[in-house]
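Only a single protein chain was left out; the remaining protein chains are all shown in position.
A and B are the chain letters, set down in written order, and residue numbers restart from 1 in every chain.
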Amino acid sequence: MRGFRPAGRDTLGLIGLGILLAAVACALLAPWIAPFEPTAINLPARMRPPFWLEGGSVAHLLGTDNLGRDMLSRVIFGARISLAVGAAAVVVGAAIGSSIGIIAGYFSGWVDLILSVVINAQLSFPFTLLAIFLLATLGGGFWPVVLVLALGTWVNYARVVRGQVMSVKNQDYVHAAVSVGVPTTRLLRTTVLPNTVSPIIVVASFSMAQAILTEAALSFLGVGVDGSNPSWGTMLNDGRAFLQTAWWLTAMPGIAIALTVLGGNLCGDWLQDRFNPKVGG
Amino acid sequence: MLRFLARRLAMALVVLLIVSFTTFVVGHLTGDPVDLIAPENASREAKEDLREHLGLNKPLMVQYGSYVWRALQGDLGFSFVQQAAVSGLIAERLPATLQLALTGFVLSILIAVPLGIFIALNRNTLWDFIATSLAMIGQSAPNFWIGLMLIALFAVQLRLLPVSGYGGVSYIILPAITIALQSAARLTRLMRASMLEVLNADYVRTARSKGLRERSVLWVHSFRNAMIPVVTMAGLELAELIGGAFITETIFAWPGVGRLAVNAVYQRDFPLVQGVVLFAAAAFVVINFLVDLLYVVIDPRVKLS
Partner (left out) sequence: MSGALLDIADLTVRFQRRGRTIHAVRGLSLRIQPGEVVGLVGESGSGKSVAVMAAARLLDEKLARIEATRLDLDGRPVLDMTRRQLEALRGPVVSYIFQDPLSSLNPVLTVGRQLSEGLRRHRGLSRADARAAALDLLGQVGIPAPELRVAQYPHQASGGMRQRMMIAMALALRPKLLIADEPTTALDVTVQADIIRLVQRIQAEIGMAMIWVTHDLALLARVAGRILVMYGGRIVEDAPSAQLYAAPAHPYTRGLLDSTSRFDVPFRDQQPIPGNPPDPSQVLNACAFEPRCPRATDICRAQLPPLEADATGRSVACFHPLEGGS
């Protein structure tokens, strides 16, 4: 047992990146790699278990659902919705959070005080219930879900960006640039932005994982993205009714979510380690 | 210390104000409450009377003020769907929620603290690798999905435990494990990291240089210091369990506040949802404040700064 060396940070990070890339490939290439149409109903072949169980077949590797639709194809197509929601939430959240973080960090004073109160307030509040409330009252759909998810993650960006801006702002070359009259916007673009890229990437990686998890929870509760193409969370909700007879309807989309989120978390850990090396155990 | 606590208290109030204002505004976006309450064939005049009676014709800020004032007195509004006071409905469900949350919380602490310390002391062994990998996976899988899989395995396949519902001890096992696993995954990783950091600290080296027994080095000089960040995180976890175990409560048909809220969402019972959100925020704020008080006890640096 002694002297056992677990896989290095880099290995784990690359595994995470590999998982994420595989998920993205599934999403992009779904029509070509999925063996069936995800919506093709085939009642004679309904409720088939995965291939390794009795009654399963190689034609439907992960089994079929209550309408005989192929689970593997549905999981592959589900990646499209889940990843699209996650990616859009990251982009929107990063845009909102970084802008606010830059403003808070750069202008200090009252603006900064108000924003840090808001940031702290949101960090100390359970967000999902509020998200359900908002979506239930205002209606679901792709963009509402994305907006709500962005609303839940922007503070993370705002916090790190604010910190970076504050530290960059006090460096000599920035003082020098201000004193010779370089415009503020240009300063922000040339000195602050490059320094905030790596923390934003780290936060984005974790937020992507977080967004996919939250989207699954929202869809599971029926306030998520609606559409003919179900996300993994919607599939979990659909499968739940058959938990007693066909557990794989619930298991497969859950595994897809867990793997993708794991990929995001591993990537995030790895990038954080790379950008901010700290001697660890 | 007083300054620290005063600042935290001010923050708590700000959080409650922001949350109450958000829920208030969103509540107003959902439509005219008068339409919900009044009979469909009510005359225009009758509606106006009702509006005036409920104070809905006053300016928005005045309405918000009286909403906050009533909330402070424990009146969180009236559920027209259930025909009952929101605070009464919450109070009715609170014992079940506390029962589940506290069971899950204790379970997660009992897993996370010893396990985190053990793998920190045995870092880079196979045990460490297995435990940290499991924690990583536990953090990545949707918690309610883990709950569903536990049902499929222990209730459906093995028939050891009931699928869902509320009753004897057997009913609480699966939901408590479900919420404990998620929180234990986070806390174990934090406990490990915190313990490793403390074990590398200069003062631990000093303790060893004095010839103290390894036992004292661990429990007197490391454990308490390593617990400081864990206590904060554990407080957040508990608050989240009390205010936010709604999906777990839903899938296990556990008659708690969370399930109440989810059902209220489905029934578009907005005053009830609004009330639960505010309750969850209050629970969060109160527990965080209690954690801050606990902090003063375990970290003397806070007391005196």
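Quick note on the criterion: a contact is a pair of C-beta atoms (placed from the backbone, for glycine too) under 8 Å apart; a residue touches a chain by one contact, two chains touch by 3 or more.
The structure presented is a predicted model; accordingly, all values stated were derived computationally and were not measured.
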**Study point:** Hidden-chain contact residue, picked from the options B:R7, B:R70 or B:R205
**Key:** B:R205
Exercise for review: Considering the whole complex rather than only what is displayed, give the residues of chain B touching the chain that is not shown.
Suggested key: 123-124, 200-203, 205-214, 216, 220-221, 224-225, 228, 298-301, 304
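Assume only the chains that are shown with their structure count from here on.
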Review point. From the C-alpha centre of chain A to that of chain B, how far is it in Å?
Key: 22
Exercise for review: Provide the residue numbers of chain B that touch chain A in the complex, in ascending order.
Suggested key: 11, 14-15, 18-19, 22-23, 26-27, 29-30, 120, 123-129, 132, 136-137, 139-142, 144-145, 148-149, 151-152, 156-157, 163, 193, 196, 236, 239-240, 243-244, 246-247, 250-251, 261-262, 265-266, 268, 270, 273-274, 276-277, 280-281, 284-285, 288
Point to revise | In the complex, chain A residues that touch chain B | key: 1-2, 4-7, 117-118, 120-121, 124-126, 128-130, 132-134, 136-138, 209, 213, 216-217, 220-223, 233, 236, 240, 243-244, 247, 250-251, 254, 257-259, 261-262, 264-266, 280-281
